[in-house]
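All protein chains but one are shown at their positions in the complex.
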Amino acid sequence: MKRPKPLSITVVILCTLVAAACGQKDSAQGKYMADNSHSPGLPSIVLELGANGQGSWQAQEDIVQFKWDTRGDEIFLHTRAGGVVAGSMKEEGIHLALPGLGKFVFKRMPDTP
Amino acid sequence: MFATARKYLTHPYLALLLRLYIGGLFIYASMYKINYAAEFAETIASYQIVPYWLVNPMAVFLPWTELVGGLLLFSGFRARSAAVLIGFLLLLFSVAVLVNLLRDAPISCGCFQTLGEKMTWKTLARDIIWLAMVIHVYCFDRLFHLEERFSLTLKEIQT
Partner (left out) sequence: MKEEHRNRTPSHEVSEPGETIRRELDRRFFHLNTLHTAAKELSGVTDFRAITETFLLMSMGTLGVAQGFVLLMNPATQKSELASRGLDANQTALLQESVGQVLKQCITSLPRNEIPFADARVISRCENCSYCPEGIKILVQFDVDREHSGVLGLGEKLLGGDFDECETEFLMALTHTHIAAMRNAAAVSAIRMLNADLARSNEELVELRRREELTRGELDKRIFHLKTLYDTIRELSNRTDATAMTEAFLLMLSGTFGVQDGYVLLVNKADSTVHVTYRFLSGAVPRQLGGSDIAALVDQVVNLADARKLPHLDAAHVRDRRFLTQPLLPTAARLGIVFRVDDNHLGFAGLGEKLSGQWYSEEEQDLLLTLVGNFIVCLGNALSFEVIRNLNVNLEKRNVELQKTIEDLRASRSKIEVLERAGMRIRSVLEREAQRVRRVSAMDFVTIVALGLILGLVFNLANPGGVSLIPASWSRPASPTVTLDELRHKFDSGDVILVDARPPEFFEQRHIRNAVNLPLSLFDFIYMMRFGRMDPEKEIVVYGRNISRHYDEEVAYRLTSRGHRNVKVFPGGLSGWEKKGYPTGP
């Protein structure tokens, strides 16, 4: 009886998983800006989703680095401290919610491809 | 009929299937945790069981243990030991979940992703089912072991 190699099967499965995880990243890449018209006290925020899962959150002069990834329509921003900001990608842009701050809608900035 | 059911329930192929499932599950589960160790540390912290000085080391160590155990179980190398280890982990998780359910802690399970499903009694049931699967694997699994190379060779020598 020919025995399949469990290790090779594992490798194949892992590769498939990684490939699936990376699949939708490309489409989400780019620069976004939050429309904060509904809450005038908040500064405008520029969200940049770069390649390699790196991203930045910029408000005025402050900038926060994070890693991001997507799962289906959802997008997750992972902070270095271990926090996760979950959002969803919709037609009008990316909806993100910060605890205590409510929802932000980020729209793709026109000067970016 | 009972015998037939017993036969199918204890069939090695079923055990193999379960072994691959549990192994794959643990490998999959470990991936995210390895990648985002800080988030897993927060998850552990949210369970409020482990002392604060042990949370981060555990977040570093536990996913790799899961990965190693999952790989061993999946590949069938020291599968029974891996099954025992994974069963132990599952038992640990189940107890943790039970404790937090009893505490009515508003946390998510954190089993796969940080922001996964909320922890409910279903989570506990699922964990217990997985634990049963692992016990099944421990008891009946014997096919497609990487180590069987030896036992097969042994059979060949003995014949």
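Here the chain labels run A and B in written order, and each chain numbers its own residues starting at 1.
We take it that a contact is a pair of C-beta atoms (placed from the backbone, for glycine too) under 8 Å apart; a residue touches a chain by one contact, two chains touch by 3 or more.
The structure presented is a predicted model; accordingly, all values stated were derived computationally and were not measured.
Undergrad: Could you list, sorted by label, every displayed chain in contact with the chain left out?
TA: Across the whole assembly, the hidden chain touches A, B.
Undergrad: Name every residue on chain B in touch with the hidden partner chain.
TA: So the residues of chain B touching the unseen chain are 34, 36-39, 41-42, 44-53, 55-57, 59-69, 72, 78, 80-82, 84-85, 105-108, 145, 147-148, 150-151, 153-154, 157-158.
Undergrad: For the chain that got dropped from the picture, name the residues of chain A it touches.
TA: Against the missing chain, chain A presents residues 42-43, 45, 57, 59-60, 62, 64, 67, 79-85, 98-101.
The rule is simple: only the chains that are shown with their structure count from here on.
Undergrad: For chain B, which residues count as touching chain A in their complex?
TA: 24, 27-28, 31, 36, 38-42, 71, 74-77, 113-115, 144, 146, 148
Undergrad: Using the touch definition up top, name the residues of chain A that touch chain B in the complex.
TA: Touching chain B: residues 3-4, 6-7, 9-10, 13-14, 17, 67, 71, 76, 78-84, 86 of chain A.
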